[in-house]
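For this view, one protein chain was removed and the others were kept in their places.
Presenting chain A:
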Amino acid sequence: MNAATDGATGSGTGAGTGGGAGAAAGGGGGLDTAFVVAWLEEAAGEIARQRDRLTELDAAIGDADHGTNLDRGFSEVLRALRETPPSSPAQALMAAGATLIRRVGGASGPLYGSAFRQMGRTLDSGEAPGASVTPAAFAEAFGAGVTAVERLGKAAAGDKTMIDALAPASRALSQAVRDGLETREALTRAARAAADGARATVPMTARRGRASYLGERSVGHEDPGAASAALIVAALATAASRTAAG
C-alpha cells in the first residue's frame, strides 16, 4: 500500500483492492477496478500532502477550508472503499461520489461528488459494464463527470473554478485516446492540461462562489478548486504508473 498516502492521511492501510497485483492501466488495455481505487488513493494522498497549500489558496479568496474539507472527504472515501471493496470501476466511482457528497460540508463535496458519481453512472450504463473499461469509455465517463460539475455549479470556462482545470483535462484525454496514445501517456497529457488550466486561473476574475464577491481583487490568485482538480487529475497519471508497474 502507498506509504505516502497512509502517512499523510493517517488513515491506516489503503483500500485493500488497490494494491498493484492484477491492476492494469498500461498499454492500450482496459482500466480495471484496482486502477480506479489506486487513482482515488493517489488523489487522497496528494490532497493530504497539499492540504495546507490548498487551504492557503482558499484563504486568499475563499473561506480557508478547501484543503481540510477535501482531505477529510477523501479519507472517508478510502475508508468506504476499504469497508466495501468495489467490484467494478463504476462501483468504486459511485461509492467515492456518494461519500464526498455526504462527508464534505463545503461546495467541493457536491461538486466532486457529482463528478465521480456521474463517471460511475456513465461507465455503468455503457455497452459492456464490467470489471475493466476501455480508455475510450473512461475518457467519455470523465467528460460526463465534468459536465455534471458544470451543470450543478452553473460554471463555464473562464469563471475561475475547477472547470478551468477539468475541462482542458477532459479534452486532452479524449484527444489522446482518439490519437491512439497508450493509456499512461493519455493520462499524463490530461494531468498536464489540468495543471496548465489551474495556473491559467491566476489572472482570471472569479465569477462563481465566494471569490466572485471580491471581483477584481480575486485576480492574481490561483483558484483553489482548480488547484485541487489538477491534483486529482495528476493522480490518474500516478495511478497508471503505479498499477502498470505492479
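Heads up, the rule we're going with is that contacts are C-beta pairs under 8 Å (C-beta built on N, C-alpha and C of every residue); 3 or more make two chains touch, one makes a residue touch a chain; residues count from 1.
Criterion: contacts and distances are computed from a predicted model.
Peer 1: Quick one: find the hidden chain's UniProt protein name among "Phosphoenolpyruvate--protein phosphotransferase", "Fatty acid desaturase family protein", "Protocatechuate 3,4-dioxygenase subunit alpha" or "ATP synthase gamma chain".
Peer 2: "Phosphoenolpyruvate--protein phosphotransferase"
Peer 1: In the whole complex, not just what's shown, which of A:Leu111, A:Met162, A:Leu187 or A:Met204 touches the removed chain?
Peer 2: Touches the omitted chain: A:Leu111.
Peer 1: Kindly note down the residues of chain A that lie in touch with the hidden chain.
Peer 2: Residues 63, 65, 69, 101-102, 105-107, 109-111, 113-114, 152-153, 209-210 of chain A touch the chain absent from view.
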